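Only a single protein chain was left out; the remaining protein chains are all shown in position.
On to chain A.
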Amino acid sequence: MTAVRRLGAALAPPAVAVLIALAITALLLTVLGVDALTALRALVDFGGSAQGQANQLRTLLTGAVPLFLAGVAVSVAFRMNLFNIGVEGQYRVAAVCAAYVGGELALPMPLHVLVIVLVAMLAGAAYAAVPAVLKVTRGVNEVITTIMLNSIAVGLAAYLVAGPFRDSTAGEGGNPTTRPLGESARLPGFQDSFLLLGLQPPTRPVTGFIVVAVVVGVVVALLVSRTRFGFELRASGANPTAAVASGIPAKAMVLRAMLLSGALAGLVGLPELLSEDYSYGTSFTSGLGFTGIAVALLGRNSVPGIAVAALLFSFLDRAGPSLETQGIPPSVSTIIQGTVVLTVVVVNEVAARLLARREDRRVRGRTEPAAVPAAAAQQGEGRA
């Protein structure tokens, strides 16, 4: 199979899925009495003015960064058939801890950010360690523990921000928050660099954390495909008994995968913390961890796929306000997100089966050595 064909085989199913999802949504809109074409136009409308377009682009990119990180975090655990539903809780706990430490510390610029990032990753990993240890020692299903720990995380974060982590310098009134980060912890963003691309600079900068996201993406992709850890991770997911027989320690792999997933989850809240809010309060964005599961599914656990999925989700999120101005409920974009995920899951499964069947036929057809190309068929021995 040539590289082009392989790429085509990888890209075709999600593309088909998105088209099917759009068709379903259009049908749904028509049933609801909304003009599907108008909605579609509003969806892709980036606004007339150069300034507006730049702002829309900024929203798209800024929104995609946490989704991408959440998707990557989920995918790492997915790779070995671990369902880390707890990214939601992990990033919340990580964000509140990082916000507190960052707010209380005063350090020079790069060091300050680095400390915040490390604290977030450690806190995320620590929170993910709970289900990991429970699974390894007691065999408790991680789906159940992570879901329950999500609820605990919401309460825990609320308690911390209202109690021990509360900004003591602020007055009594108002919503409790952590102490705002100092200037040295505020990440510069991309604003004037839009000029280099021949675009108007947006009103507010694109989060500088996008660089971290790209680096994380590259590192994780290499980690999974090129390292022994990554290989052992995939092998454990694909066939746990074979992995054990091959000398891969199953329990250690569960721990490592969950800790890595949790550490990456810890990064999810940081773009908001370092570039927007500068503190953790009650209004901190929620739900990124859950969306991350959908993003990882859509991206089929591959880093480039997750990047595309995150951009698509952010693109649809961004369209909410412009739909509203057209008198179309903004929840249309949520409907599209949902249908896209569903269709992608279905289409992926169908495509995988078709490809597998084609390959079986190709291989079984060629059970003779190369010198005798003509012969043989798919005799069904050996397929479990």
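General remarks:
The working rule: a residue touches a chain if its C-beta (ideal position, glycine included) is under 8 Å from a C-beta of that chain, and two chains touch if they have at least 3 such contacts; residues count from 1.
The criterion applied here is as follows: contacts and distances are computed from a predicted model.
For the chain that is left out, the UniProt protein name among "ABC transporter ATP-binding protein", "Glycosyl transferase family 2", "Peptide O-xylosyltransferase" or "Cytochrome c556" is "ABC transporter ATP-binding protein". When you scan A:S49, A:S193 or A:N239 for touch with the missing chain, the hit is A:N239. Here one chain is not drawn; of A:L11, A:V218 or A:A356, the residue touching it is A:A356.
Touch with the hidden chain on the side of chain A covers residues 1, 225-232, 234-235, 238-239, 241-249, 356, 359-369, 372-384.
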